[in-house]
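Input: a single structure, listed below in structure tokens.
Just one protein chain is left out here, and the rest sit where they should.
When the chains are written out, they are named A, B and C in that same order, and each has its own residue count from 1.
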Amino acid sequence: MTDLSVKIKDVVFRNPVLLASGTVGYGDEISNFCDLNKIGGIVTKSLSLKPRKGNPPQRIVETASGMLNAIGLANVGVEEFLKTKLPNLAGYDTNIICNIAASSPEEYIECTRILTTESAINGFEINVSCPNVKDGGLEFGNNLDAVRRITAGVRAVTDKLLIVKLSPNVARISDFARVVSEEGGDAVSAINTLVGTSIDIRTRKPKLFNVTGGLSGPAIKPVALAKVLEIKRNVRIPIIGIGGISKWEDIIEFILAGASCIQVGTMNFISPDFAEKVVAEIAGYCEQNNIPVLNELTGAVRLP
Amino acid sequence: MTDLSVKIKDVVFRNPVLLASGTVGYGDEISNFCDLNKIGGIVTKSLSLKPRKGNPPQRIVETASGMLNAIGLANVGVEEFLKTKLPNLAGYDTNIICNIAASSPEEYIECTRILTTESAINGFEINVSCPNVKDGGLEFGNNLDAVRRITAGVRAVTDKLLIVKLSPNVARISDFARVVSEEGGDAVSAINTLVGTSIDIRTRKPKLFNVTGGLSGPAIKPVALAKVLEIKRNVRIPIIGIGGISKWEDIIEFILAGASCIQVGTMNFISPDFAEKVVAEIAGYCEQNNIPVLNELTGAVRLP
Amino acid sequence: MRIEKTQIVSVSEVQSGIFILTVESEYFAAATLPGQFFNIRVSESLFPLLRRPFSISDLTGKNLSFMFDVHGEGTKILSQKRAGEWLDIIGPLGHGFGIEGEYESAIIVAGGLGVAPFPYLTKKIRNKKKIYSFIGARSSRHLVTQGIVNVYSATDDGTTGYYGNVVDLLKLKISEIPGIKKIFSCGPTPMLKSLTDWVNFVGIESEVSLECAMACGFGICQGCPAELHDGSGYKLVCKDGPVFNSQEIIIS
Partner (left out) sequence: MRIEKTQIVSVSEVQSGIFILTVESEYFAAATLPGQFFNIRVSESLFPLLRRPFSISDLTGKNLSFMFDVHGEGTKILSQKRAGEWLDIIGPLGHGFGIEGEYESAIIVAGGLGVAPFPYLTKKIRNKKKIYSFIGARSSRHLVTQGIVNVYSATDDGTTGYYGNVVDLLKLKISEIPGIKKIFSCGPTPMLKSLTDWVNFVGIESEVSLECAMACGFGICQGCPAELHDGSGYKLVCKDGPVFNSQEIIIS
């Protein structure tokens, strides 16, 4: 039997398949379809200190092999999360990564400070890259100094696994990964969504209330894979690969390109049992190909 | 009858539909399917001073609603272009835009200097954004100073229409459009391809010899549209919209977002008569919607 | 709530451009209430990418029916399915209509394909309540009344029934409807808006079934907000709806 486990810092993931932030809420609904005990972990919807209502409709648009979303970080806030969401999540034998999105470095730090005392939480994913909110979000995501300050600030208040989720909407993502590594971040997630838009030619209005949104789904997979490869070739830091994964082969591609773990996002909407099923498929692939330890494939792409 | 024409600087395009660089060679083969006399113009495959062989195979990979290419700017060079390609192209009643890709600012200038004396050539599109060659290409495309120098240098040697084709692989494309505008460029083209990759999990090698390639096709349309909108909202310069256009509605979307003209790329491979047909469809749309002058729609998106 | 591969029993064009697709599923048939919906994967490939939501239209034995017209790529593919093929569907989703209660007259108000959920609703309540069905459409050709009882029809072009919109027709007839009333409605947003503006004003209990773009259909994407009247934010059409009390949400 292949060893599918992955260790990043002191967190052991049963297998490299995690559920991506914003695509599974806090686990309540997805657990009807996907056994959370069978996957590597779940990343919560981005949490902010106070609850956020999110953007008015329309929040999503389908595109060719992809979708745009401009949810606007609708979330219950840290307090409510601790009260009603975490207890339920804590019942699963899986890793819980809290994704945090904030409007200021102070807010990131404050959220982490509060959440890090909870033993059920295994780590943090700092979202500096959400394209759908005015304050914070993308403004941090393409500012090296901001990413540096946020990483350092959050690192100072938690010893838990610290992942920074990077924006693909930059010229060189590896520069950002380097900063995270320099400031003591334990891993980077790549990628968040690409900025995109869509216009209703009948009304002549953008389809999304927020005008632009984040593009996800199979359409972005080649871009995400190139970003993971760029980071792998330039910076020594574990990478969590995200973007357009829709079949087990995609996961192997990400791992070969340099990912230690991967996250499933948009595909949860289409096949909410995908993550659970794909774990079995990867195990099958490894057995057929005599791969005793899956994580030995990380970065094993053969470059010319 | 709707007026479909667009004027940029002193060049009048019969309609806003152009054929994109690298997707129609020098017009020889595509003219079997698409009547070049019926479209706004044709942009040549990127020309360099000397011929280039291009990259070894594999050069293309299909992806979800898109494709990656790493052709490596295979082209006949300026001299051969003038000798064997331009005479044929000049026989069509359409605008001929020479796309130029070079390894140094000097080479861009030299190519333009030679070509600008040809009366059959109506303008230039300076490709500072090709992701598939080591020297030049993307290195210029995400360097504001390089784009500034190249634009100024080329401007100094030609009075013809000067378009700079921008890379989407940057944090703020509008900064680049601003530089082009400041240095006297007449328009910008947006976008070139997004950097992407794909790995063969069987061989564990990148599918493309060049490792990474440029992503084009319907998959990238939302991104391209957002880039056009970003430029429109920030800089006053005519925009030529490119990226994933596969139906007439897409063209109207680009025009609403701010494009004066558009270019058809990947779709030429799938339906080489698309550009000709889509002109008729746009005319039909304008008539049905009582739009007397199509270019009045440019930038007419209704933002909140 | 489950994912199931169900087998298609039949697909038929019941009238010009309007299709009924029927699948067989013991579990779904037992679990589904009027007003709930299913999120259907129209293709085995990932094109189109997202599932398409459809209300349960009718239910007989183990057979569930969906009614739709060809709108875009997704519904086109659905309309070309054949009996015997398999359809991957998730459901039943959301909360259905509140059919219990003290009301005596159930008033159905539907515009266009908004009629879809009402054959099953009708089946469920026709023995307990008096039903008045106000059905509007562009023209007589577009008017769907299959499975609907006691129909008052309205068409935009007057080709059949009342010449005008269905809400105006309801206003004309409301005084003839006896007893405690409850309205169940579904249809285009402008219709729902004019209906609920009036209904909230005159104070008849009323439920609307909303449609909006959806990615997941069961509460994980936050893509389907319905704005609350009280200013407190949004509920989710897929999870908290698609049926809402018309006092609760803002239709715009």
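The definition used in the following text is that a contact is a pair of C-beta atoms (placed from the backbone, for glycine too) under 8 Å apart; a residue touches a chain by one contact, two chains touch by 3 or more.
All values derive from a computational prediction rather than experimental measurement.
Chemist: With respect to the chain omitted from the figure, which of B:Asp10, B:Asp35 or B:Glu62 is a touching residue?
Modeler: Missing-chain contact among the listed residues: B:Glu62.
Chemist: For the full complex, which residue in B:Asp28, B:Glu79, B:Glu139 or B:Glu287 touches the chain that was left out?
Modeler: Of the candidates B:Asp28, B:Glu79, B:Glu139 or B:Glu287, B:Asp28 is in touch with the missing chain.
Chemist: For subunit C, which residues touch the unseen chain?
Modeler: 45-47, 73
Chemist: Residues of subunit B in contact with the chain that isn't shown?
Modeler: So the residues of subunit B touching the unseen chain are 22-25, 28-30, 32-33, 45, 53-62, 65-67, 69, 71, 74, 217-218, 246, 266, 268-273.
One rule holds in what follows: only the chains that are shown with their structure count from here on.
Chemist: What whole-number Å value describes the gap between the mean CA coordinates of subunit A and subunit B?
Modeler: It comes to 34 Å between the two C-alpha centres.
Chemist: Indicate the whole-number Å distance between the mean C-alpha point of subunit B and the mean C-alpha point of subunit C.
Modeler: Those two chain centres are 46 Å apart.
Chemist: If you look at subunit B, which of its residues touch at least two other chains?
Modeler: Residues 64-65 of subunit B touch two or more partner chains.
Chemist: Quick check on subunit C: which residues sit in contact with 2+ other chains?
Modeler: Residues 46-47 of subunit C touch two or more partner chains.
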